[in-house]
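All protein chains but one are shown at their positions in the complex.
Chains: A and B, in written order; residue numbering restarts at 1 for each.
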Amino acid sequence: MNAFVRNLWYMAGWAQDVCEGQMLARTFLGRPWIVLRTHDGSYAMLADRCPHRFVALSKGTRNGDVITCAYHGLGFSAQGRCVHSPFGHETALAASVPTLPVVERWGILWFWPGDPAAADPALIPDFALLDDPKPIARATLRMDVGYELITDNLMDLSHAEFIHRATFGVNGSLMDSGQHRVVSDESGAIWNNWDMTDTQPPEWSRAMLPEGALIDQWLHIRWHAPASMALFIGLAQAGTDRREMVVPPMANPHILTPETPNSTWYFYTSDPGPEAEAFARKVFLEEDEPMVKSAAQGMAGEDFWALKPLILPTDAGAIRARRRLMQLRREEALA
Amino acid sequence: MNAFVRNLWYMAGWAQDVCEGQMLARTFLGRPWIVLRTHDGSYAMLADRCPHRFVALSKGTRNGDVITCAYHGLGFSAQGRCVHSPFGHETALAASVPTLPVVERWGILWFWPGDPAAADPALIPDFALLDDPKPIARATLRMDVGYELITDNLMDLSHAEFIHRATFGVNGSLMDSGQHRVVSDESGAIWNNWDMTDTQPPEWSRAMLPEGALIDQWLHIRWHAPASMALFIGLAQAGTDRREMVVPPMANPHILTPETPNSTWYFYTSDPGPEAEAFARKVFLEEDEPMVKSAAQGMAGEDFWALKPLILPTDAGAIRARRRLMQLRREEALA
Partner (left out) sequence: MNAFVRNLWYMAGWAQDVCEGQMLARTFLGRPWIVLRTHDGSYAMLADRCPHRFVALSKGTRNGDVITCAYHGLGFSAQGRCVHSPFGHETALAASVPTLPVVERWGILWFWPGDPAAADPALIPDFALLDDPKPIARATLRMDVGYELITDNLMDLSHAEFIHRATFGVNGSLMDSGQHRVVSDESGAIWNNWDMTDTQPPEWSRAMLPEGALIDQWLHIRWHAPASMALFIGLAQAGTDRREMVVPPMANPHILTPETPNSTWYFYTSDPGPEAEAFARKVFLEEDEPMVKSAAQGMAGEDFWALKPLILPTDAGAIRARRRLMQLRREEALA
């Protein structure tokens, strides 16, 4: 079966990282691509491979919106057409490189690796949460693990009780009194929700609360295929029907795009500033990544289902996301 | 055909290296395992992979005899049963990880990767030679070569005349006057024996002998499947019917366990002390390993027999061991 679902919007990167006049070269779904911003402020995405001798176009130069191959000087427009040839013009000018639809929405560049006719921007999942006027840091990581194992990690927040205790000050309330529900919504999202009522506050929040006060807390994570997630966290003073918030509600994207079957681009946000950004990196790279890498190693290239994993109630969200993806892959394989 | 014979006792390590309260994580026959000593002094061996998300259990913690997975806190007993779950208890507690029979004998931990019903400790080859009250160093090496090429090396001691001359003071007597016999015994062992009579002593032994005295010398190596070998060396004053020993007879284990098809755990003993231990490592890593690695490289992944090797009379023991293993693999493949 095909490794990836193709008829979906994937995140290519943050718009702010694609500067005019430059080229962002990244591999997605196993193939190298160039993402660029053109002089009219729109974005484009081209295969990073010259059709002549297969050299990466990103090794070349950009002149206005034309990318010139370093090896023999063929020039390609942002639309992928050969627009300049130092050689036989007729032959060369008939050449082109593949392009993909790419759309900017909420500062995110979304691309559609499937049938371009089906690339409806209305299908982009809602990340209006990024409209927040509060300054945020938009970050990008690369992990040497397939994206489904990282989705498992994010869609099962109970892992925080085990690997993020020291960093997040998790105190067992999720395991002790958390109510867990998995729900779908009309956007096609799968929600994996934890709600805790009348529970002890995390250490870091005590100073903001009356002596001995309890809290209501929630951790909701929303998944859209293939792996575009949003995490919603709230802490309210207990008994206020979630009206007296201890801190403002938090909403953060956790969006994954496969680089290859075994490596992933991880896009997320954090508070700005060197300390907060280093903290977020540390959590992802020193706490989460070793676990998901060990999982990948343990699987030794075998299929997840073939290994008959133990499925716990807390996995319900992650498993539903895996099943949805498997179904989409199957549908595309049949189509 | 299967790469390994499964219904045999293999050496997992030295009992002294498996400390109570700790976990020894090692790959054998291509799969990761944990070896541990429990509070009652017995030993256990579990697959080093959580059945939930496949993370290595050895990344977790040990509390008494329970191993707790680092990722989601599932706890497993030394018998492989899930005995603690922070989640839905019924589902989790039905889970388990594979275990292997493991037995301590002469300070060696032996495991049986095949049918547990057939794991009869009476089949463990005799290493009572380790009962010697003289202090010894029990050592472990890892070599990036398949175990059969290392067996070839050990079962054909004539190589010492070529690669261990400087270190062992070998002086050609094996090639010049050695009598070579290959014999089997009722334990299933194959013996590859060299005996030299009225021969020049090695340089290092001259000071212990009358001026001009000759010696009788023997080098006997015993093999049990898969690759558990014992080397017996003797030097006696010539003409004494092996009664007047120049040095006490020496007996040392050379036991190999495949880590993967192309890498091997090598267990051996030497005299204790930094100098003697460094000397033994040097011989194995600087003299033997480069040869067997070059052999592996020369084979370039092809089958030994398909390459139609030149077989010399001195190879008789090694070839008989290879044939025995091939026959055992074939029998298991048919069963």
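The working rule: a contact is a pair of C-beta atoms (placed from the backbone, for glycine too) under 8 Å apart; a residue touches a chain by one contact, two chains touch by 3 or more.
Bear in mind that the values here come from a model prediction, so they are computed numbers and not experimental data.
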Contacting the left-out chain in the complete assembly, out of B:M175, B:M208 or B:M326: B:M175
Hidden partner chain, touching residue among A:R53, A:R165, A:R181 or A:R330: A:R53
Residue in contact with the excluded chain [from B:Q79, B:Q297 or B:Q327]: B:Q297
Hidden partner chain, residues of chain A it touches: 32, 49-56, 59, 70-73, 85-88, 91-92, 95
Touching residues (missing chain, whole complex) on chain B: 149, 152, 156, 158-159, 161-163, 175, 290-291, 294-295, 297-299, 307, 309-314
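As a working rule, only the chains that are shown with their structure count from here on.
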Size of the rotation, in steps of 5 degrees, that lays the CA trace of chain A over chain B: 120
Rounded Å distance between chain A and chain B, as computed from the means of their C-alpha atoms: 48
